[in-house]
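Every protein chain but one is kept in place in this view of the complex.
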Amino acid sequence: MATVKLIEPEDAKGRVKEIYDDISKTRGGDKVNNIWKALANDPALLDATWNRIKQVMAPGALDSVTKELIYIAVSVVNGCEYCVHSHTAVARKKGMTEEMRSELLSVIAMASQTNALANAYQIEVDDSFKE
Amino acid sequence: MATVKLIEPEDAKGRVKEIYDDISKTRGGDKVNNIWKALANDPALLDATWNRIKQVMAPGALDSVTKELIYIAVSVVNGCEYCVHSHTAVARKKGMTEEMRSELLSVIAMASQTNALANAYQIEVDDSFKE
Amino acid sequence: MATVKLIEPEDAKGRVKEIYDDISKTRGGDKVNNIWKALANDPALLDATWNRIKQVMAPGALDSVTKELIYIAVSVVNGCEYCVHSHTAVARKKGMTEEMRSELLSVIAMASQTNALANAYQIEVDDSFKE
Amino acid sequence: MATVKLIEPEDAKGRVKEIYDDISKTRGGDKVNNIWKALANDPALLDATWNRIKQVMAPGALDSVTKELIYIAVSVVNGCEYCVHSHTAVARKKGMTEEMRSELLSVIAMASQTNALANAYQIEVDDSFKE
Amino acid sequence: MATVKLIEPEDAKGRVKEIYDDISKTRGGDKVNNIWKALANDPALLDATWNRIKQVMAPGALDSVTKELIYIAVSVVNGCEYCVHSHTAVARKKGMTEEMRSELLSVIAMASQTNALANAYQIEVDDSFKE
Partner (left out) sequence: MATVKLIEPEDAKGRVKEIYDDISKTRGGDKVNNIWKALANDPALLDATWNRIKQVMAPGALDSVTKELIYIAVSVVNGCEYCVHSHTAVARKKGMTEEMRSELLSVIAMASQTNALANAYQIEVDDSFKE
């Protein structure tokens, strides 16, 4: 089957254990989620993914909640059920209210609709957008 | 061909003309873009799309720039070249800096990557996300 | 580059030439389009694709125009510019009016929107749909 | 979690209740489905979606069954499990036979295949399609 | 509902029975999987799909395992849960090791990421790629 053995924290060793500890610490004591337990089967992939995501999702020019909203939008369009669930949970923890979620969904729905229309009509990019 | 005749403002009449005027006014005097000139071939579609987008993209629990960032993210994943161009232009006008754009792209790239991994591993949703 | 050498009708031989003749005949004397000239680099792929498409797109429980509308819908969502152009042209030739095209696009836009909403909300399938 | 509280008809009030009644009436006495109970958390989104879908899916230049077939095609390509289930049920109720469904699926499969081939070969749009 | 009645081998007749026998034989005695039992509702679709897949997946310039890896990659990006499961199982049977699977997933993740970046930046194809 396609599913993968999950490496539980009590079985983690070496670099995997260090990353699990860093995940828990960074996430305020949260349990390590299934995606990390899956990636741990390939420590190099776990390492590259975690270290990059930690850097990318840290607040910068965009705050943490905004980054989570963008993450959810991408995950919805890519049809990733796991990612929609996990990042909706994270976004709520970081402060996404129900009003914000409703507006997020309305924008996703609106964009999906106009994306389809622009592709169906093969609309040419306006010259003014190319300046 | 798939492309559609664009209805220029000088040829617009009745409901289409009213909407064109509202678009210009709402967008601070901007010219009417090609997508609206295409949708104008079907006034009911133009009306429904414009009135909903005006409502959805107005600032609410999320500010205008955040909504544009989400719009761009959806358009990138849906592969809509027109929409990526037009909403990148709009987002800049509303205050998206190059730093914000870089972070937006990093989040889109990160999410696309983990979406693929979660789907490839068919990772089960954690019980904690279902509570 | 990714593009492929197009096999022109005057250079076609054997099985490829026979298929080109069948395409022209089936399409009422039309010229052979670029996709067939590309697939001709792999005669087995050309053969399998043409013979299946001829069978699939022939009128049956669904008429030809309806089949073209479905083809366009799939091509829009898959972001295939070539296919949107070519099948819009074919659909028109088979009788798709501008009114039909407008309604097609409105349905595509509507479905894209509710698809995104259902995926974002992870809505459970109603029991009544499972009966 | 990503799922959302469903607003049951007995808890619906004001604008939501009116829309639920209109859904039941328009659908010939059918129960209100989960997607509407989810959207009801955001009455403006429920209102905009229902009123537009009612207009878009009504028979016009295309009949109701044809519109449902297009809806299913879009939902399959977008990977929306909920929408595939619900619109397959609706399409059957409106008269989609098993023969029609088989042909629908054959067209979706055929288009998905040629979409991939055209994108992989980066085939140029024929001049004749641009006329 | 969207699911379809599965035609079990003991109920298969005529052309369907012949194809079931060919599937079992080609797959080294394996049971006929659900996708074939579903397609059997439309014998012409079953026939076209099985005969083409048998031809396409046979070793040629690419070996069988490589073809399965490509199949999995496509299925992950298209979000086909059934196909990811079934082809991961087949690939393992044909010799895909856990190391190969890890590298497959790393390439899928990497490509998904750069696909998003290239689309977001609307990067122009280098002249050198067009030579």
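Each chain carries a letter (A, B, C, D and E) given by its place in the written order, and its residues are counted from 1.
Convention: a residue touches a chain if its C-beta (ideal position, glycine included) is under 8 Å from a C-beta of that chain, and two chains touch if they have at least 3 such contacts.
Not measured: the values here are computed from a predicted model.
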{"item": "Displayed partners of the chain not shown (whole complex)", "value": "A, B, C, D, E"}
{"item": "For chain A, the residues touching the chain missing from this view", "value": "1-3, 44, 48, 52, 55, 125, 129-131"}
{"item": "Positions on chain E contacted by the hidden chain, ascending", "value": "1-4, 31, 33-35, 38-39, 45, 49, 52-53, 56-57, 60-62, 66-67, 69-71, 73-83, 85-89, 97, 99-100, 102-104, 106-126, 128-130"}
{"item": "Residues of chain B (touch criterion as defined above) contacting the omitted chain", "value": "79, 84-85, 88-89, 98, 102, 105-106, 109, 116"}
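Here, only the chains that are shown with their structure count from here on.
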{"item": "Steps needed, at fewest, to go from chain C to chain E via touching chains", "value": "1"}
{"item": "Chain B-chain C separation of Cα centroids, rounded to whole Å", "value": "27"}
{"item": "Residue numbers of chain B (touch at least two other chains)", "value": "1-3, 45, 49, 52, 74, 76-81, 85, 104, 108, 110, 112-117, 119-122, 125, 129-130"}
{"item": "Touch-based graph of the chains, sorted into line, ring, star, complete or other", "value": "complete"}
